[in-house]
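The complex is shown incomplete by one protein chain, all other protein chains being positioned as in the whole.
Up next, chain A:
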Amino acid sequence: MKKNKVTLLLVLTMIISLLAGCAGANNGSNTNSGTNSGSANTPEADEQPAKGGKTTVQFWHSLGGKNGEYMDALIKTFNETHSDIEVVGTFQGNYDETVTKLQQAVAANTAPDVSMLERAYVQMFADSEVLEDLTPFLESSSLSADDFTAGLMGHSTFNDKLVSLPLNRSTPILHVNKSMLDEKGLAVPTTWEEMNQVANALVIQENGEFKRYGFTMPYDTWYPIAMISQAGGKFFNDDNTSIGFADNGVGEKVFNQLKKLQSTGALYYPPAQDSGNITNQMFVEGKVAMMYQSTGSIGGLTEAVDFDYVTAFLPKDEVFANPTGGANVAMMSGSKNKEAAWEFIRWMETDPQGGLQFILKSGYLPFTNKMVESAEIKALWEKEPNRKVAYDQLQYAVDTNKAVAWPEVMHEFFSAIEAIMYDSKDVKSTLDTFKKEADRILAQ
C-alpha cells in the first residue's frame, strides 16, 4: 500500500516536472528572437524592457526574396539609428498567410505591435476593432493624411479613423513587348477597341495550336475589377448593400469581352496555380505580346527581357481606371509599446533613410508627396520611365471593393471567374448566382 503511494507521488512529480520543462523550453526559444528567422516569436516575452531599457517592437511582414532583403535592410538602419528601440521583423509568409496568422495571434493575445496588412483586409481587421487609430499619432508628429499619395489612401480610413498607412503598394498596369508591336506596325492600345484589334493581330496559330497569344493576365480578381471600373461600373454599390456591376450590364460586358478575346487566342487565361509566374514567363519568352500585371513586376521584367519593354496605362473603355494593391502598415491596438511602434511607422513612412530607400530598391510606388518630389525618385524615373507610368496611372486609381465582407465576397467572385473563364459557363447566369451570394453575405 505504501509502495503504491510512493509510485503515485513519483508519477505526479514526473508529470509536473514535464510540464515545467515544457514551459521552460518556451521561454528559452523566446530569447533568440532577435534574429529575423521565420519562427513565430511570442512578443510578450520580449516586452519586458530588456538590455539597457530598450523597447522591443515586433513587426510582421510578408516580403520574401529580394524585397525581404530590402525590408531587413530598412529594419537594420532603423535599429542602428535608434538606441532605445529594437524592431524585430518577422517574415510571416504571403499576404493571406500573414492575415491568417495575425487573426490567430490576436485571438491568442500574441499579436505583434506593428503588422503589414494586405490593403483589402484592412476593413475586416478594422471592423473587429483591433487596429489603432493613427490620427493622434500623426498629429503629434505634425503630419497629416494629406502628406500621403491620395490614390493610395483608399483603404486607409474606416469609420473616420485612420487605421493604416500605405507601404508596399502597387497597381495593375499594361506591360508591352514593344518590339513585337513595332514589327507589325501596331501602336500600344489605349482603348478596349484598340486592344481587340492589336491583340488579335498578334496571334500566331499553327496546326490548331497557338504559338503566340495577344495578351494575358494572371488569375486574380484584380483585373476583372479594373475592367469593371473602366466600363463605368463599381464592384460594390455606393452603400455596400450589393454589387455594382450586375444590373447595369457592366459585368456581362466585361466578361463577354474577355471570352471573345479568349476564343480567338487574343487572350491567354492561365491556370490558377502559380498564374503570376506563368504569365511573366510567357511574356519574357515572347509567347505573349502584352500583359496585365502588377507594377511590382517592372523591376524583375526589366532585368529579364531582351526586347524593347514599355509600360502603359490599362486601356480604357468609358474611362481610364485601375484599382490599387499591395499592403499597408497598421498598428495593433493590443500593442503595449505604442509610442515606440509609432516611431517605427513614422520613420519608415517619412524618413529619407527609411521608406524611400525601400521604394527605390524594390520598385513599389512612392507613397508620400515628399517622396514623389525627392531627387532620388526623379532620377529613377528619368532612368526608368516605365516606373513613372505606374505612378502617373494613380490619378485614375479607384478602389470600389471596399467592404468589411470583401474577403468573403472575393471567395465567391473567384468561383464566378473560374466558372466563366475555365468552363465557359453562361456569363449572365453565373453573375446572377454570384450576385445572390454577394447580397446574402453583405446582408449579414
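Here, a contact is a pair of C-beta atoms (placed from the backbone, for glycine too) under 8 Å apart; a residue touches a chain by one contact, two chains touch by 3 or more; residues count from 1.
Please note the rule applied: contacts and distances are computed from a predicted model.
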Protein that the absent chain corresponds to, by UniProt name, given "TusA-related sulfurtransferase", "Carbohydrate ABC transporter permease", "Nitric oxide reductase NorD protein" or "Cytochrome c oxidase subunit 2": "Carbohydrate ABC transporter permease"
Of A:G68, A:G93 or A:P407, the one touching the omitted chain in the full complex: A:P407
Of A:T81, A:N94, A:S128 or A:Q205, the one touching the omitted chain in the full complex: A:S128
Contact set of chain A toward the excluded chain (per top definition): 1, 4, 8, 11, 15, 96, 99-100, 103-104, 106-107, 121, 124-125, 127-130, 271-273, 407-408, 411, 415, 418-419, 422-423, 425, 444
